[in-house]
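Yeah, one chain of the complex is gone here, protein chain that is, but the others are all in their spots.
So that you can tell them apart, the chains are marked A, B and C in the order they are listed, and the count of residues begins at 1 in each.
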Amino acid sequence: MDAARLIGRRFAQLAVVLLLVSFFTFSLVRLLPGDPMATIIPFGTDAQRAALQQDLGLDKPFLQQYVNYLGVPGLRSEGTSGILEGNLGRKYSTRQPVTDFLKQSLPISIQLVLYAQILALAIAIPLGVLTAYRNGSRTDRGINTSAFALLAIPNFVLALVLAYVVGVKLKWFPTAGYEPGWLDPLFDRTRTFNVEHFKYMVLPVITLAAGQVAIYMRLLRSDMIATLQENFITMAKAKGLSNRRILFRHALRPSSLTLLTVAGLNIGTLIGGAVVVEVIFGVPGMGEKIYQAIVAREYVELQSYVLVIATLFVLINFVVDFLYILLDPRIRRADAS
Amino acid sequence: MERDDTLLQVTDLHTSFATGRGTVRAVDGVSLTLAAGRTLGIVGESGSGKTVLARSIMGLLPKRGATRTGSIRFEGQEIGELSPKDLRDFWGRQMAMIFQDPMTSLNPVMKIGKQITEAIHEHLEVDRSHAREMAVALLRSVRIPEPERRMKEYPHQLSGGMRQRVCIAVALACGPALLFADEPTTALDVTVQAQVLELIAQQQRERHMATIMITHDLGVVAGRADEIAVMYAGRIVERAPTAVLFSELRMPYTQALLSSIPRLDQPSHARLSTIPGRPPNLITPPPGCRFAPRCAFAQDRCRTEEPPLVAGDAPGHEYRCWFPVDPPSRRPATGTPVGAPNGGEA
Amino acid sequence: MAGTGTAHLRPEGDALLRVEHLVVEFPAGHGRKVQAVSDVSLDLVEGETLGIVGESGCGKSTTGRAIMQLPRPKAGAVVFEGTNLTKLKGEALRAQRPRLQMIFQDPISSLNPRRDVRSIVREGLDIWKIGTPDEREAKVAAALDDVGIDPANADRRPHEFSGGQCQRISIARAVITDPKVIICDEPVSALDVSVQAQILNLLDEMKDRYGLTMIFIAHDLAVVKNVSDRVMVMYLGKVCEVAPPDTLYARPAHPYTAALLAAIPVPDPAQRPDPTTVLAGEIPSPLDPPSGCRFRTRCPKATERCAAEEPEIREVSPGQFVACHFPLAPGETITFGPTRTDLPQI
Partner (left out) sequence: MPGPGEGTEATTSDLSRFAEDTLSPGLAVGQGQLYMTAVMSETGRRRRLGVGAWIAIGWLVLIVILAVLAQLGALPLKDPNRSYAMCARLGPFAKEGTAPGHLLGCDTNGRDMLARLLYGAWASLLVSIGAVIVGFVFGGVLGMLAGYFGGKVDTVLTAVFNVFLSIPAVILALALVAFLQGSAGETGGSSGADPKIILILALGIVSIPLLGRITRASALTWSEREFVLSAKAQGAKPLRIMVREVLPNVLPAMLSIALLGVAVAMVAEGTLSILGVGVKPPTPSWGNIIGSQRSSLQESPHIIFEPALLIFFTVLSLNFLGDVVRARLDVRESSV
């Protein structure tokens, strides 16, 4: 079976990419100049430093450190545990396991990014189809110009403007804080729908989604316009099909392939955007934790966060690959390389 | 002139496009008639407007920027007066079209079966299973092996020839009275071309369907069309029943076109007669006869005054030339390849 | 394997270019390989034109490119003026390059859109630092003049020229380094008939003027016949038949050659297309080619022997070589119909 082979191959690729990502994040911390000891105990004695170094495993050769970090059974040093055992290391300062922070903050960020992505696609797809169909009309130009303007507003500016206008002046939504939502372990499971949660999420989500709406819409529009010029669309017209059928049954699916890819890749942008948005709106998600880790020079913590995000990103794009196969039958048979 | 079984009558059709560089008059005053069940071949080089002519008749022009004037009557019905909805009803049921490139004329992400049944559902009141049966029968009739299995396949799983067969099946799905075949075999290999042309001819016989076959290759229509119209720069320059055209041609362009094709019955390394220059662009066509700048027989009059389409000796023969060449039938058997122009005729 | 052998090659000393047992492989995914050209041999005597003809997928273009070592063949020898190109590496191969040149099918894609015509044509001289700048300029102007492009227009970019003119520029570029051999890969198939004749005539002129030896690859037999001294018919990566063009066209010996000839539409209304000569079925997948003779799955004359044993090329009449167990006798006709649909599909 071609499909099975393809899936197997994708899994192998996934493993390789994850390995490379882990190695890269690891190297970033170890290879870049700067002694972690200097940050942890800047005024410690040499003996203190050496002890800490041993404690953290930093006295081992570089590759051994990496193996320990991964926690490869049989290869890792005595008494250490690594990622494969679910150990993402501890904070330098408090010696708390990083996983504790992850459990709290990751769901919050996932919620935020998910809401933003859904909102962006829900607005962008109909607008993209509409503007492509009415290509060149006044509606198209109006929407397109707005999208263009939206693209030029940086996230942080939009966040501040929204906070100022909607939050401060109009007082419609809170401008800072967070209330647990359905993904959050702190969520009160007895309640089915937490309005407060969404109230706190409105401004961060709009901020995050705004730029994406413009990107997705313009992308779908231009792909749709190209598709509508394809011969098979003329053929569909010549069959006497209705415009609605041509647009949604014939044109949308082949046009949505790039959109899908970009939506997958944009998860990275969204997570990046989430850092700023969380900091500005005081949402205690991963972004905020990353920010604090950088400020506090908690490199092990940072390294773990980056690894988790990169893994998520790779996994999501792995899923996107499969959606792609569903959407485009041509890939099922063709060589995937 | 109109016969009883006239299916299509096009009178003085003009189609132009507003582009960034000016107005392109792609079709400029074309009139033609076609009887039910007959085949009209439209021959021309790229840029002659033949494809735009077919699409204008169908009404398949872009929403904006294209202007069409003139009358197109199909079974007496003026097509320009149809509402968009009526026109959609017309497409597929009365007139259908197959396109040049079978690789891109089928939706790549939709199963073959669906692409046929959706046309059936759109026009005929039939239930799912009946539509399916019809589609399988259609695929079988266009000689696609294992039609049931093919119904579930996607276009990319078929070869070019097979895809063109599917396109023909789609076009025939609702039993159109007129089929436009726009360079249906240009993208195909020569043996596949023979298969597809044969298939179209056979379907046409079985269904008593009229066909307009558009091609750049006189060979494709020579043995198959009842009548041939030669187009140059947006106009019909010569038209005649097929046999008449080849024996009585008067228009220098038709003659040049015919003699510039390398032929198997010529010895190898035979020097080909060529047409100098290239076709004019249709934003600023040359004044007078549009072929004059490339014509070996052009005189001053040709460059200033455009010749009308005049009747030839044989019935149904018309051509557009001030100084027509001697027809092949009147040349001496051993004759020099090019007949001397008859000054002052017409 | 189908159609092996070197019986059609002339004595080694006579040949300017001699290709023996050429094999070209491409990766086909999942670690599989597809042999686009398997065991093809051919030779060129100085001053002659070899036409290679066949349908898409027969490996004709790949053969041409493999001779150029772009890409390098998997096996076989390409002996050019006594040097085996497949054994050359790096600088030694590069030094041979200007002696062998190529002209491509697509006139637009084969010229760099961002460079002017002068620098495109001069490229070969610049690479090899031939002559002083003034001499180079003069040579470019002369080459452009030879192909019918006004050297005054040399500052323009390719998109300002028509397809036919771009092809002329390609020819000028190919001859600028005084090559011995030019490989023309479908040089006229993208052009309109009226322009095609101009280019074919030009190629013939250039051949004389520059003392060229040519390989002319095309899918159109009539075109190939017009320019060739010897024609080689290919099918699915193999040689079917090699013969002088007039012999080949008068009495094809390979059933596939006969099918190809019969499929060509003739611009003569008296010759009605004959459905019984239409070759049925499709070209098999090159990933899994038929055993024995590769044409046997579509050949009405095929027997068990054709499946078991690959035919060797042998001489059936003076100068006519065929790779077939049961070649057609002179005057023998072959019937392919009724059109079969039960043949293997890709």
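Everything below uses one rule, namely that a residue touches a chain if its C-beta (ideal position, glycine included) is under 8 Å from a C-beta of that chain, and two chains touch if they have at least 3 such contacts.
None of the values given here were measured: they were computed from a predicted structure.
When the missing chain is restored to the complex, the residue among A:Arg249, A:Arg297 or A:Arg330 that touches it is A:Arg297. One of C:Pro107, C:Gly237, C:Pro252 or C:Gly292 touches the chain omitted from the figure, and that residue is C:Pro107. Considering the full assembly, B:Gly234 is the residue among B:Gly41, B:Pro147 or B:Gly234 that touches the omitted chain. When the full complex is taken into account, the listed residue touching the unshown chain is A:Val21, out of A:Ile7, A:Val21 or A:Ile325. Touching the chain that is not shown, out of B:Arg73, B:Arg143 or B:Arg278: B:Arg278 (per the contact rule at the top).
One chain is missing from the display, and on subunit C it is touched by residues 65, 68, 70, 94-95, 97-98, 100-102, 104-115, 120, 123-124, 127-128, 158-160, 162-165, 170, 173, 177, 189-193, 195-196.
The chain not shown here touches subunit A at positions 16-17, 20-21, 24-25, 28, 32-35, 38-39, 135-136, 144, 147-149, 151-157, 160-161, 163-164, 168, 211, 214-216, 218-219, 221-222, 225-226, 229, 262, 265, 268-269, 271-273, 275-276, 279-280, 290-291, 294-295, 297, 302, 305-306, 309-310, 313-314, 317.
Here is the rule we use: only the chains that are shown with their structure count from here on.
With every chain reduced to the mean of its CA atoms, the largest distance from subunit B is reached by A.
Of all chain pairs, the one joined by the greatest number of contacting C-beta pairs is B-C. Once the centre of each chain is set as its mean CA position, subunit A and subunit B turn out to be 54 Å apart. Rounded to whole angstrom, the centroid-to-centroid distance between subunit B and subunit C, based on C-alpha atoms, equals 31 Å. Residues of subunit A found to touch two or more other chains are 334.
Touching subunit C in their complex are the following residues of subunit B: 45-46, 143-145, 159, 161-162, 189-195, 197-198, 201-202, 216-220, 222-224, 242-243, 245-246, 256-258, 260-264, 266-276, 278-279. Interface of subunit C with subunit B (complex): residues 55-56, 162, 164, 192-198, 200-201, 204, 219-223, 225-229, 245-246, 249, 259-273, 275, 277-280, 282-283, 339, 341-343, 345-346. Only residues 136, 230-232, 234-242, 245, 249-250, 253-254, 327-330, 333-334 of subunit A touch subunit B when the two sit together in their complex.
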